[in-house]
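The complex appears here minus one protein chain, its other protein chains still in place.
Every chain is named by a letter (A and B) in the order it is written, and numbering of its residues begins at 1.
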Amino acid sequence: MGKPSVWSSNRFWRRSATWVTGVSAVLLILLTFDSMSQMQMGTAQDIKNKVDKRIPSPVVINYKIDYQLSRKRGHEVPIIGGMDANGNSKYEEKEKFFGRDNYSEKEARELIHLGKLTIQAKNCMDCHTLLGNGAYYAPDLTKAWLDPNWNTLAPAYGGKEYAMATFLQNPPAMAMHERKMPNLGITKKEAKAVVAYLKFMSAIDTNGFPRNFGKIKGAVDAWK
Amino acid sequence: MHGSNLYEGQKLALKYFTVAIVLFGAQLLFGLFAAIQFMYPNFLFGVLDFSINRMVHINALVVWLLYAMIGAVYWLLPDEAGREVVGIKLGNLAFYVLTAAVAVVVLVYLFIQIGPGKESTIWFITEGREYIEAPRWADIGIVVVVLIFLYNVYATVMSGRRTGILAVLMADLIALAGLYLAGMFYTDNIAVDQYWWWWVVHLWVEATWEVYVAAVGGYILIKTLNANRKVVEMWLWIEVAMMFGSGILGLGHHYFWIGTPEYWWEIGALFSALEPVPLVGLFVHVLYDWGKETGKGNKITNVPAFSWLTVETFGNFLGAGVWGFMHTLPQINLYTHGTQWPAAHGHLAFFGAYVAIMIAAVYLAIQGKAGLKELKMTKAGWWAITLITVGVLLMTVSLTIAAYVQTMVERGMYGATWEGFFAAQNNEWFWQGMCWRLVTGLMVIVGYIFLVYDLLTCTKKQPVQESEAEVAAAAA
Partner (left out) sequence: MCIEPCTDVVCSFWSRLNQGPMTLTITLHMLIILPMIWIYFDEKKKMEQGDIPEE
C-alpha cells in the first residue's frame, strides 16, 4: 500500500459523519422552533386586528372564505371575510354557518376539536388526502369547503354546510359516482364538527396548494 | 455452524423473521383487495372498505419490516460482537409481548375498524394517521419493547467486540426509536400534526432506515463476498455522512404545502435533491466489490442473499433516488402532491430499499441455520426474485402512468376539484394503469408463494457439500 491518505482513513469519515449529522440535526431543531412559532393557531384577537395567520383561529367559520391569487406572493392564498384592494383579507364579511355567525372562540375550538377527533377516528386519511397527504382513493379535502360541487348542491339543502353534513351522515345515499364513500356512522353532531373542520382547513395558508383550484373548468370546456 | 450451534440471539432472530414473512403475506393480500377496489368499488364494500384494506396493507408493511430489521440485528449482533446476546430471556419475552400486541391491533383493525370521535378511539381503536394508525396503547407497548431491544444491543456490544458496523447501528437505532415518539401525541392543529408526523415517516425511511440498510448491507457483503471489512466500514461512514447530511434537512420536501413557512421550499428542494447521491454510492460499492472479490477468486457463499442485495441497491437507487427526485422540487410537487405519484414512488422505494435487503438477511439466516458453507440459488428462488422484482417494477410503471394522467387532468386541466378528481380516475389511461397494477400485484403474490416455498426448502435442495461441522470432524 502507498502513503496513507486522509481520504481513505476511517477516522476522517467517522468524524465528518458525526459533524454533518450533528449540524443537520441542530439546524433542523432551530428551524422547527421557528416553524412552530409561525404555525400556532391564531386567536379571535388576531382576526379582530386583521393579522394574517398561517393557521387562523377557528372562529373563521363565522366568515366568508375564498381562495384568490395574491400578486405579492405569486400564488393563491385564503381570503377571509372579503378581499381589499391590495388582495388581502378584510376579515369583515360574515357568512352563516348552520344558521349562526357568532361562534365564540371557545365554541369554535370545541367544534374543530370534535371535528379533528372524528376525522382521525373514522380514518378519513386512508381514502382521502388532507393538505395533500393521505390516500389517493378519494378527492383531496384541503379546500373541499370551496369545491364548486357543493355550491351546486347547496340550494337543495338550504346551504352547503347542510349539504355536506347530510352527505357525511349517510354518504351512499348521496353517492355521485360508482366509487362510493361508505357509511362511517358519523352522527349529526360529528358531521357538523367535521364540516367546521373542513371550513377551518380551507382557511389554512398552504403556500398556494392546490394551484388554480376550481378556476379553469372553463378552459377545459373550451375545446369541447 | 450447525443448527444447534446458533447463538440464542440468532434463534430469536429466526422467530422475528418468521413473523415478518407471514406479515409480508398479509400485506400483499390486503394490497390486492385495495387494488381490486380501485377497479370494482363494490368489492367488499361495507365489509372491508378501501380505508381498512389500505391501512392493513401499509401497517403490515411497516411492521414486518421492523420485525425483519430487529431480526437482522439479533442475527448479526452475536456474530459481530463475538458473544451471546445479553438479556436474551428478556428479549424473548419482548418478542412474545410484541407479537401478541400486533395480533390484537390487527383484530381490532379488521373487526372494529373505526370508532366515535372521542379520545378513547385514539387510545384503543385507531389513531387515524397514515402508517402510524396503531392506537396509543400499542404505541406505548412498542416503546417498551424497543427499549428492551436497545438494552440487548447496547449491553451486548459494551461487553463484546465493538465493530464499526455495530457502532453505526447503535447510534442509528437510538435515533430510529426516538423518532417514533414524535408521532405519539394528538393536536387539533392539522398542520402541526402533519409536521411531526413527517418526522416519523420521512426521518425513518430517508434517514435512519437508510443508514440501517447501509450497515446491514455492509455486513451482508462481508458475509457473502468476504469483502474487506476496513473498506466496507469506510464506505459506511461516507454513506452515513451523505445520508444524514441530505436526508435530515431533506425533510423539508414535505413542508411545502402544509401550512409551513416558505423557506422550506428552498431547504426541502435542495437538500432532498442530494438524497439520491448516497444511493448511487451504495450500488457502485456493491458492484465494485462483486467484481473485485470474484476476480480474486472468492466465491459468493450465499447467492440468493447476494442477489437480493443487488436488487436492493438498484431498487433503492431507482425507487427512492430516481422516483423520489422526480417529484421533489416544489415546482413539480405542487402538481404531483396528493396524486398517484407518491404511490408509484412509495412502492418501488419501499420494495427496493427495504423489502429486498430484508429478504437477503432472511436467506443469510436460513444458510446459517442449516450450517451450510454455501447456498446456491434454486429454481424456486430464481422465480421468486424474478417475479417479485419484475412485478414491483411494472407495478411502479403502471402507477406512474396513472400518476401522469392524474397530474395532467385533475391538477393541470381541472384545478384539483372534486369533478377533476373523478375526471382523472375515469380516464382510460388511468384505468388501464390500475388494471396493470392489479395484474402485476398478482405477479408479486405468485412470486411470494415461490419465496415462502424456497425459504422452507432451499437448504435441502443444495448440491451435496461438506458442512463446516463435517470439515471440522474430518480434521479432528
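We adopt the following convention: a residue touches a chain if its C-beta (ideal position, glycine included) is under 8 Å from a C-beta of that chain, and two chains touch if they have at least 3 such contacts.
None of these values were measured; they are calculated from a predicted model.
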Which chains here touch the chain that is missing from view? A, B
Have a look at B:Y67, B:Y109 or B:F271 and name the one touching the chain we're not showing. B:F271
Which residues does chain B use to touch the chain missing from this display? 230, 245, 249, 261-263, 266-267, 269-271
What is the set of chain A residues that contact the non-displayed chain in the whole complex? 4, 6, 9-12, 15-16, 19-20, 23-24, 27, 31, 34, 38, 52, 54, 72-74, 205
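Here, only the chains that are shown with their structure count from here on.
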Determine the centre-to-centre distance between chain A and chain B, using the mean Cα coordinates as centres, and give it in whole Å. 30
Chain B partner, complex, touching residues on chain A are 8-10, 13-14, 16-17, 20-21, 24-25, 27-28, 31-32, 34-36, 38-41, 54-55, 109, 112-127, 129-140, 142-144, 147-149, 176-180, 182-185, 187, 190, 193, 201, 204-217, 219-220
In the complex with chain A, residue positions of chain B that touch it: 34, 37-38, 41-42, 45-46, 49-52, 54-55, 113-119, 121-122, 125-130, 133, 164, 186-192, 194-195, 197, 230, 233-234, 237-238, 240-241, 244-245, 248-249, 251, 254-265, 267, 334-335, 337-340, 342-343, 406, 411, 413-419, 421-422, 425
